[in-house]
Each structure stands twice: as C-alpha cells, then as structure tokens.
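Here the structure is laid out as structure tokens; the discussion comes afterwards.
For this depiction, one protein chain was excluded, whereas all remaining protein chains were kept in their positions.
Up next, chain A:
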Amino acid sequence: MLSRLEAKKPSLCYSEPLTTEKVRATLSVLKGILTSCYGPSGRLKQLHNGMGGAVCTTSQSAVLLRNLSVTHPILKILTTSVQNHVSCFSDCGLFTAILCCNLIENVQKTDLTVTTTIKLNTHLLNFCTNYLRSEVCGCRIPVDFSNTPILLCLVRSILTSKPACMLTRKEIDHISVLILRAFLLTIPENTEDPIILGKSIIVPLKGQRVTDSTVLPGVLIEVSEVQLMKILLVRKSSPLKVVLFSTSLSGDFSDPGEGNVVVSDGVFLENAVLDQLINLGRQLVSDRVELVLCQKVIHPSLKQFLTTHQVIAIDRVGVMLMEPLSKVTGAQPIGSLGSISPGSYGSVKDWCSAKFGCKHFFHLIPNEATVSSLLLCNRSDTAWDELKTYEEPGSILQDDGCTQAELQLIAEAFCSALESLAGSLEHDGGEILIDMKYGHFWSIQAGPSSVVNWTDLLSRCGCGVYSSQEELGWSFLRSTCHPFVPQTCLPHESWEVSPQSAHSLTLDCLTAKLSGLQVAVETANLILDLAYVIEDKS
C-alpha cells in the first residue's frame, strides 16, 4: 500500500443489488423508455435539461443512452454495453437493450437459482446463434452486391426506424438510394483479394431540402467565395497534374534539435527559407504542375508566385481529407521542401466549382477512384444528427419480429423476453399474430377481435416476405401455442414469387443482430450474476 496524501473513504458495499425495489423500478422505467422507441412505428423522445441547453429529439439508442444520466452502477453496465455495441455496428442498439432488460426482469420472476438461469441462458443463446448461422435458418436472405433492391431495403429499413429524421417517404427513398450509391461507389471495379473498400466522405449541409442531397464522385473541398473567384480565372486543361503536400509550406523553421542554434548578425533565416520555397515553386512550375494542395499553410509569397504562373494553390485542406485526396489523385503526400521526385505527382480528370446552399466547393473529379462525397442536406440540426450512414456487407436478417417470433418457439423462459420484444413492435394497440407455417410476424389493427377470417385483415407479414394469400394458420403471439418447426423456405423462391413486394421488405443486418443478441444475453447474465456492489465513495 502506498502512502496517499488524501485518506480514502471506505467504500459502500451492498449485497444482492437486483433485489432492491429501487433498482427494479429504474430498470422497468428504462425498459419502458426503450420499448416505446423501438421499430418503425416507434415513438420519439424529447430530452432536455432543466437548466437550459439544447433540446434533443430522438428515438435512437445511441443518442438516447448517451444523454440519459444513469447513476446506478447496474444500469450503467447495461447502458455502456449497449453503447459499445452500437459504436461497433451502429445498429440494433434498442434491440439489445430491450432484450437485456426483459431477460433480467423475466428471470427475476422465476424461482430458479441464478446458476441455473445463467446456464440455461447460455445454452439457449448458443442454440439461437447456431440456428441463425445455419443454412436451415428460414429468415436469412443472402445479399450480393448485384442485387441492389435488397440492399436498398436494408438501408431503407434502417432509415425508417429513425423517425426523428422527420423524413417523408419520398425523402427516405431518395436518401436510401444515395447512401447505397455512395456505398457501391466505394467498391473498386477490378476486384482482387482482399477487397479494399474506398471511402465516402459525408459533407454536412444544413438548411437545405433533403431531396437536394446528392452523391458526387471525387472530393469536395470547401473554399471561400473569393478564393474560388481567383481560381476560376485560371485557365483549365485536363487531365491536371496534382501535387499534394503534407508538410507546411509557410516557411516555418524545422526542429532545431536539443542544443542551441546561434544565428549571426545580418543573417535572415526568413529570406533563406523563402528562397527555398520559391525554388520549390519554380520546380513545380517547370514540372507543369497545375494544382497544388497543401494540408497546412502555404506562404502568401509562394501562393502569389504560383497564381501568377497559372497554378491553382489550395491550402489548409486538413488532415481528414489527405487520405482521400491521395487516393483520388494518386499523388503521394510530400513531406520535404527539397526536390520532388516525379513519382510523387498525381492527376485528376477535371475540376469544377460547385455551390450548394451558401457554401462554395472546389470539386475534384477523378479518373477512376473509389472515393465519393455524399452531400447530406437537412432542415434542422437534430434531424441531421439523426441521419447516419452505415453499410454493412454480409448476410441480412429479416426484421420486424419475424426472427423474434421464430425464436420464441425455441424455449419458453428465455424467449418470453424475445417475445415481449417482438410484441413491443406494435405500438398502436393492435394485436400480434404468428403464422404456423413460417413463424413470421403479423400485425393487425386494434378492433373487434372476433374476426373469423384472418386473411381479410392481414395483408402482409411484418417483414413483407409473405402475403396473406398463402394458406397459413395464425395464432396470437402471447397465447400458448403448440410447438412446431418453422418451415424452412429458400428466401430466393419467395423472392422470385413476389418481386413486387420488394418495396415493402424490411430487413436487418444479420451480423449486427447476432452480435446484439449475444451482447444482450451476456450482459444480462453478468448483471444477474452480481452478488455485491462496492461503491467507491471517495
């Protein structure tokens, strides 16, 4: 034990943290908040601080959990684990959180010992993951990049589940197409192993119509209007020879070392450095470079020199753009003021000026590159913050409860949690049905429950793969149903059967969902396993 200057206060230690009423109450409040946000018909939450500050409207788990101040250590574990998951996959956060809450609540209702429940949970989790990963899993739809409609459905499903974006159906369609296009642009044309994805740069633009958003190949560099005017005076040729500097061209003195540097009287280092810069400029001009891009600052004299020689000079590009610029132009970032080897130069096809809203951009058009810029426009800050892009190649899982419903049939104790999760997708007070053939999820409007013919009421199942024409038997989700094996069907077949349903298909990313499922169960097990909480009060 080392000596401390400040004596530490003894910690507070209490046992069986989950049994206290307070924890249960907070847990159920949190669950209530989260469940009401879940799904395409989820409700928005407005978060504001009583002391002032911005008001935030959201239904996203990431934003919600970040802004909610949770004090109890157990809830803290839950929220951090969900946040960590979201930062990995940026999807399925609410799913994870709600499932975890449900598991904890349901286990507490049973009389089983913690040991048994944890063992069972782990076992069932393995069962589920094995099923979902296996080929027999009826709810997987493989995705390949040639099948754009399915990809589009995925992107759209994600966007629709974010009502705080305040997008109309048309706007969602527009944005989904853009996101998908931007993503597809990052895939290089000549595919070798391993595929190195390009990059799409998101350029935020506020106060514009959503439908003004667009995807442009190449890189957009924001410049001031005056600068752009100057650039426009320069004559154009194509393709342009480009040079990219990562070092500063401002003439500052490099690291003198640990000792002293003594400068004699009458020696002006500024002149010496400027001479060097101008020499560099001369070399650039003689090498017929037409565009100079610099991460840092270019000395005004050098800039002037370059402009007079019809060379466009753009400085303060910033470190974020350096990598995409290097990719687009093929130029190597230069870190020296000495002579430049010809291999470091790059080229672009063309450039043009662009004006979006009140901002001016210098647009570099590449010959062939995997870098694109996605201009995202939106009316308000909050709504823009809500817009996020995520593209995850891989297998896709049908969403909207179909899986949950299917899993529900696997085991009772564990899956009543999944069941109520699926149940929470219905917010309008309607009933939820499950069909006995595929185990998919159906939702009906609230109303007279004594309907004889379900087919009249139901048109399409939650994820839109099946329509009600098929001969299916339904039962209420919460009623006790006799176990059956979900019929395995090849998604392709049904896909081909009803191509027109492509518009309403709701999809979810399998990798994210699977990981979310695992994280939820692991976190729940962890919380259930707690015997003590020791709080350091100092």
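Everything that follows uses one rule, which is that a contact is a pair of C-beta atoms (placed from the backbone, for glycine too) under 8 Å apart; a residue touches a chain by one contact, two chains touch by 3 or more; residues count from 1.
By definition in this document, contacts and distances are computed from a predicted model.
Only one of "ATP synthase subunit a", "Pantothenate kinase 2, mitochondrial isoform X2", "Small ribosomal subunit protein uS2m" or "BBSome complex assembly protein BBS10" fits the UniProt record of the hidden chain, and that name is "BBSome complex assembly protein BBS10". Screening A:Leu68, A:Val177, A:Val285 or A:Leu526 for touch with the missing chain picks out A:Leu526. The chain that is not drawn here is touched, among residues A:Leu34, A:Cys56 or A:Ile74, by A:Ile74.
Contact with the chain that does not appear here is found for just one residue of A:Glu21, A:Asp111 or A:Glu258, A:Glu258. Annotation: of A:Gln227, A:Ser250 or A:Gln276, A:Gln276 touches the absent chain (contact as defined above). By the touch definition given at the top, chain A reaches the unshown chain through residues 1-5, 7-11, 13, 15, 17, 73-74, 76-77, 80-81, 84-89, 114-115, 118-119, 121-122, 246-247, 254-264, 267-269, 271-272, 275-276, 332-338, 341, 343-344, 515, 518-519, 522-523, 525-526, 529-538.
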